[in-house]
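Missing here: one protein chain of the complex. Every other protein chain is in place.
First chain written, first letter: the chains are A and B, and each begins at residue 1.
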Amino acid sequence: MDRFRMHILICGGTGCKASEADGVKAALRLSIEKNGMSREAQVVTTGCFGFCEQGPIVKVYPDNVFYVHVTEKDADLIVKEHVVKGRPVESLMFHDANDGASISEHRSMPFYQSQVRIALRNCGIIDPEKIDDYIALDGYQALAKVLTEMTPEETTKEIIDSGLRGRGGAGFPTGVKWETTRKAQDDKKYVVCNADEGDPGAFMDRSILEGDPHSVLEAMAIAGYAIGANEGVIYIRAEYPLAVERLNIAISQAEEYGLLGEDILGTGFSFKIRLNLGAGAFVCGEETALLNSIQGTRGEPRVKPPFPAQKGLWDKPTVINNVETYANVCPIINNGAEWFRKTGTDKCPGTKVFALAGKINNVGLVEVPMGIKLSDIVYKIGGGIRNAKKFKSLQTGGPSGGCISTENLDIEITYETLQSVGSMMGSGGMIVMDEDDCMVNIAKYYLDFTLEESCGKCTPCRVGNTRLYEMLDDITKGRGKMEYLDELEQLGEVIKDCSLCGLGQTAPNPVLSTLKYFRDEYEEHILHKRCPAKACKDLLRFFVIPEKCIGCTLCARNCPVSCISGDRKVVHEIDQSRCIKCGECFEKCPKEAIARE
Amino acid sequence: MLQTLQSADGSNDRPTDEFDYASLDRYIDSLTDKRGALIPVLHKAQSLFGYLPVEVQSHIALKLDIPSAKVFGVVTFYSFFTMKKKGEYKVDICLGTACFVRGAQKIADALCRELNIKVGEVSEDGLFSLDALRCVGACGLAPVVSVNGKVYGRVTEDDVKSIVEEQMVKDGERR
Partner (left out) sequence: MSKIKSLDELKKIREEAKNSTSLRTTGENPDRVVIKVGMATCGIAAGARVVMGALIDEIARLQLENVSVMATGCVGMCYAEPIVEVHTPGRGVIRYGNVSEKLARDIIEKHIVAGELLEDVIVGREA
């Protein structure tokens, strides 16, 4: 038999690799060989399936059976039962959290049902290290189409008509960017891809680069043709080694095929792409800071205007889009602007990829139509809150975004609606928080992040955010005053108004939004020196409930600072002066005899 | 001058380290366009030497013909570059939001206790260093700790001890 009758796909994304997917792959290959199926079944590494919570994930075609939490030990079972005998292994299938039923096809999972995959269309289906896989699924057809059938004007118009907006933050219309750059007169222009995905908890760009790198390369070449550039630069985080590796492979394969380089498809159009590694500065996600970083200097933002479309990289007209935006370009060219507009809302056509994480059952990457309700993402796709806890807040937009409370969960997601509730789209991080999360502490966490990442160029951001942080720190440590609340608000507004770049302009959002929706938590910290979520260590006290303590000594033995005294079968006591409030005793006590207040 | 720069960063460069610049120089010479080359060169140098003390920075400045103040400015701006030598086992704790809300701070505290160093420090024997990272993108496995690039997911406070011990055993075998 020369053709494989079965393809076993295993996720090669960072999430699954971290949960030992490589070992599973090796075990599957070994087992296939041992069972004499080498000529019938093939193991393929692919990009992220999005369902990272359940990794490592294995998918078997043609049956389209989806296995979760696969370990090396399971490899033999899958091969012997499913591959050899055609009997899918039920115990490894995904089990519905609500009714416990096993679900074999991923299509039937609630996690996938509400999703529409445009940007992630090839992730989890193709082998990202094989250009042929990409070509088979219409890869490089869009580039061929614009080069042979469309003028640069028509190409730009198609993108304008589609209504595609930048997926990296503020949602500026992509086509308008292209049009401005196309019209700029210069001998040299650049196409830049912003792959400096720095939002903690957002990993959609990484997944696209790891799972479908060619889709970004092809779109950049199309942008180059549209604006009249023949050089592209991908600015990518050095923290994404796997994405860097896959991009390098993809670039060299595309060059070998002549789909990048000189005289592409004999049309006379030339385009080359190189990678530029970032060095760990969040502010470089801001487009002008990113350009400075490519130029080898400190990544400090520039004053706009002039915009990059007029004076960008090396002062030449430059188009900058992020990874997800580029991933939408080829389907638009292939299927037309009208097709793209059928998904999403009128003002925000298409889809958005969100990285759903935090206290949610189904952590993963989801691509949903714009205009879907937040609550649908949390409850239908995300499967609700972990450990049956109570939902408290949804944070979107990372350090630039805000915390959305229950009353706003029914809004339909667009750039505008998120802003109207004090948050923003950002790159698409979505962190779910439950009753155990203290909103003051979360605001402090984000400010700590911004402080560290502020480049220091503007005073409101550098000094103002420091002052905000100090006040929050005081509040979480029981030193807060009620005047702080007004001060936080006022200063926050000043920082928003007076900062030069997006980082400063949005940095106070986590504070302002939590103040607006969770003011009672702030007041509780200040007035009663109490943290309702029991998260602020300095406001907590651990003590032994004498009636419940059986004197088992477990807490004393586990206390890292040995501040618990008491003999066997005698009630123990915690020395408050030495207690570091690590909570170890609270978790270890078999009788729930440690109280936390 | 060098002295001031060092104390500004509070780093503890040991001047005894010897640097073999041959491979770095070959890399720099191979660059056709030196415009904007500083960051790639620093990446290369850090991958060769493990860190970027002032001595190395000065060498790069001379080689690229740019002021060493500019090199220092860039090195200190980007968190990926370090002027301190890291431990043999580089322990990173992810403090991205997804890990944070799933208790990464507790894991960080436990690591500090276990290694007896603070975040950002190197142990006295030079074996371990501990740093905080912002998101490795394995949010499904939160909280996450990585040791020399190997990722440990869903880490609990109890796991911390065994993760550290695993490295000690490895180190013992290696010697």
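Here, contacts are C-beta pairs under 8 Å (C-beta built on N, C-alpha and C of every residue); 3 or more make two chains touch, one makes a residue touch a chain.
Values in this document were obtained by computation on a predicted structure and should not be read as measured data.
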{"item": "Which displayed chains the hidden chain touches across the whole complex", "value": "A"}
{"item": "Per the touch definition above, residue among A:P241, A:G258, A:P306 or A:P546 touching the missing chain", "value": "A:G258"}
{"item": "Hidden-chain contact residue, picked from the options A:R107, A:R519 or A:R541", "value": "A:R107"}
{"item": "Candidates A:T148, A:S420 or A:Q576 - the one touching the absent chain", "value": "A:T148"}
{"item": "Absent chain, residues of chain A that touch it", "value": "1-7, 9, 61-64, 83-87, 107, 125-126, 132-133, 135-141, 144, 148, 253, 256-259, 265-266"}
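Criterion: only the chains that are shown with their structure count from here on.
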{"item": "Euclidean distance of C-alpha centroids - chain A vs chain B, Å", "value": "24"}
{"item": "In the complex with chain A, residue positions of chain B that touch it", "value": "35-40, 42-43, 70, 73-74, 77-81, 95-98, 100-102, 106, 109-110, 113, 133-142, 144, 149, 151, 153, 157"}
{"item": "In the complex with chain B, residue positions of chain A that touch it", "value": "14-15, 17-19, 52-55, 198-203, 206, 238-241, 276-282, 293-299, 314, 355, 357-359, 363-364, 395, 398, 429, 431, 433, 437, 442, 445-446, 449, 452, 455, 560, 580, 582-584, 587"}
